[in-house]
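Written below as structure tokens is the structure these notes are about.
Just one protein chain is left out here, and the rest sit where they should.
Let's turn to subunit A:
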Amino acid sequence: MIELTGVNVTFPGHSPGERIHAVRDVDLTVNDGDVYGIVGYSGAGKSTLVRTINLLQRPTSGSVRVDGQEMTMLTPTQLRTARKRIGMIFQHFNLLGSRTLFDNVAYPLRGNGRTKSEIHARVMDLLDLVGMADRVGAYPSQLSGGQRQRVAIARALANDPTVLLCDEATSALDPKTTSGILDLLGRLNARTGLTIVLITHEMGVIKQICSDVAVMEDGRIIERGSAVDVFTNPQQPLTRDFIDTANHVDAGITTVITHPDLIRLGNGDRLVSLQFAGGSTGDPMVATLARDYNVNANILFANVEVIAGTPVGNLLLSLSGAQPDLDAAEAWLARSGVRVHNYSEAEIESIRRRATDEPGTPGDDQEEQR
């Protein structure tokens, strides 16, 4: 368990007397077995924050506890011992270029009283775990980025840490390789209960493996919660921005609304979006609307994605029927745990206006402009 309480980090600025406040009053609890994602733009302080956990960055004030141990109070020797329990991987892998894969992974194992054959067995196990055992004699420069990160993961796990810190670990990798590395991290978490703290500026990374997420801006955590909650019900505009980059729901809905052929709302018809998470994604919702509520639903847009293992669906429907029937149908949907949003005339107008104002309207037009 990681507990940060009232953590502040300030640096001396460029001009004399100026202080840069990189992390402001952050409280953060990461429970054992969590995959905790911290997302934010560059300069938000997330990298500084994650470095306070193993005290690569000593906080200016505040408390850092890892597995009950107050890190800021340790002597240098105790700190080194504590760091062996906290693995870390980096954006640029930071392998030792003068050593083979074997020697890179063996690096943290040597000098702790292990015998040569113990080290050999452990290194081979670790390289096997990350799928790099066949390249044991290669040097890092002979590997691709994804392979290097696998070796870095093996090295970080050498001393059986309880926590793995990932500092933009996939930011230098292409999407396919990123996915492979995240799969590996997810497997490690599932198999050994390894706690993972991961910082990234890509919401897609959070979506793929994180159980929890915190959004950072200007040194503060501005929103946090389970990944599903944050994705399905973001509170802050920045969070919404990030989510838009990782899913296509908003862009898709905008396309539908702005396209005149797609929406023909009759008098009294309603345009609604439905969002549902977990079990309700499986229910035959549209059929129920027609059968039980006498409401005809026309599906304009539909999308289902899996966030932290939970399916999340989005539907854009035009509903037609008698007004009392429509009200009853919407009430039923809300009761079934579906988030219902009614688009008012004004809102539809404003979405249309925004889309035409922006250079490069979403959808097909954008493709043509490229």
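As a convention for this text, a contact is a pair of C-beta atoms (placed from the backbone, for glycine too) under 8 Å apart; a residue touches a chain by one contact, two chains touch by 3 or more; residues count from 1.
Definition applied: contacts and distances are computed from a predicted model.
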{"item": "Per UniProt, the name of the complex member that is left out, chosen from \"Branched-chain amino acid ABC transporter permease\", \"Binding-protein-dependent transport system inner membrane component\", \"Metallophosphoesterase family protein\" or \"Phenylacetate-CoA oxygenase subunit PaaI\"", "value": "\"Binding-protein-dependent transport system inner membrane component\""}
{"item": "Residue among A:Gly97, A:Gly113, A:Gly266 or A:Pro284 touching the omitted chain", "value": "A:Gly97"}
{"item": "Selected from A:Met1, A:Ile20, A:Leu56 or A:Ile351 as touching the chain missing from the view", "value": "A:Leu56"}
{"item": "Candidates A:Met88, A:Ala277, A:Leu300 or A:Ala355 - the one touching the absent chain", "value": "A:Met88"}
{"item": "Subunit A, residues in touch with the chain not shown (by the definition above)", "value": "54, 56, 76-77, 79-84, 86-88, 90, 92, 94-99, 107-108, 111, 139-142, 152, 155-156, 158-159, 165"}
